[in-house]
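Heads up: the structure comes next, in structure tokens.
Left out: one protein chain. Kept in place: all the others.
Up next is chain A:
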Amino acid sequence: MTDKNQKLANQMLMHMISDFTNNELAPVDMLIDKQGDYPEGLFELAVQTGLLGITLPQQYGGAGFDYAATAQALQIMAAGNASLAVTLEGHFKTIEQFMKYGNPELNDHYLPLATHQILAFSQTEPSGGSNPTGITTRAVKQGDNWVITGDKIMITNGGLASVYCVLAKTEDDQLAVFVVDQDMPGFSFGKREDFIGLKGTPVAEIVMDHIVVPDYHLLGQVGQGLEIGDQAHADARVLMGAVLAGIMTHELQIAVDYAKERKALTTPLYQLQVTQQKIADIAIAKQNTELLYQQAAKLKVQGQPYAEIAAMAKSYGSRSAVKVGDETLQILGGYGYSRDYPIEHLIRDARAMELAEGSIEKMNLEITKAEINK
């Protein structure tokens, strides 16, 4: 495809995602938060509309859009509702790991399913998520197979996804990633987390009791587990930066609309300097996050290092979306504190991303390490 046509195709994708967001997502944003799940048929419609295949290469039945276009699509979507965008983020970053580390047999088996089934990535265990060398999930080699036993918690799309990449330790204490699926004997789902935000995105526990997988279910090599985990984080952070920019787009819209309409006696709020300062803060934070994730995505597409910028996008973006969400709430006064208005749930939604895909503290350590080693 020529560059000109690809640009047009990207534009068509953004139009289509805006239509989908305006028609299907924005109208149920509050409902998703209140009922703590996607309304019936929404996820199915997303599948039917081919949204699971945006990044998936065409050879596997996907659309093969690049990561920058995909991230932009998620920003548009997240401005209507962040839960579905995070569901897709978890799926897309996992597809990336198959593409980078998967052997042909593994990819031929699982990637064609990725147009209609979700793939998930599981590192965190009850004992902790920030320090993956401490995991207890075991992979024991038995002939040509591996036997996997362990417990993973807080897995994005747990229960909704059918395929799970899991970080495990081999007998010689090396980290490796294996691919299991929900139909395998020994696989079961544990509890769904009762998280305070992103109420549509299911996050749940998976339990693996002596699951036997053939050798080709090893993603990458034994000993590459940590690297793959870091890579998955970097890819996730680009997209989460986009989701956060989307949440801030929504916050900005709410703040601006309200400041134009609401009056302090006869003066519209936007004419008050205190409100103007807040709106500028929101707009700057949104714009910065947008620039960071877009730069990270562009570097990734160009094959250049992007992990540090991706960490910045999510670290800065998550903190900012919570902070300027709070400023938006303040502009709305008492209504902002009400569950009848969306702003409080946007803060809760954004708050998840100070933890998911690596805590702010961990990301900031990585950024500092990168700067010191420059």
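Going forward, a residue touches a chain if its C-beta (ideal position, glycine included) is under 8 Å from a C-beta of that chain, and two chains touch if they have at least 3 such contacts; residues count from 1.
One rule holds for everything that comes next: contacts and distances are computed from a predicted model.
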Chain not displayed: protein name in its UniProt record ("ABC transporter ATP-binding protein", "Serine/threonine-protein phosphatase", "Electron transfer flavoprotein small subunit" or "M20/M25/M40 family metallo-hydrolase"): "Electron transfer flavoprotein small subunit"
Option from A:50, A:112 or A:220 whose C-beta touches the chain left out: A:50
Residues in chain A touching the chain absent from view: 1, 5, 8-9, 12-13, 15-16, 19-20, 49-51, 53-54, 58, 61-65
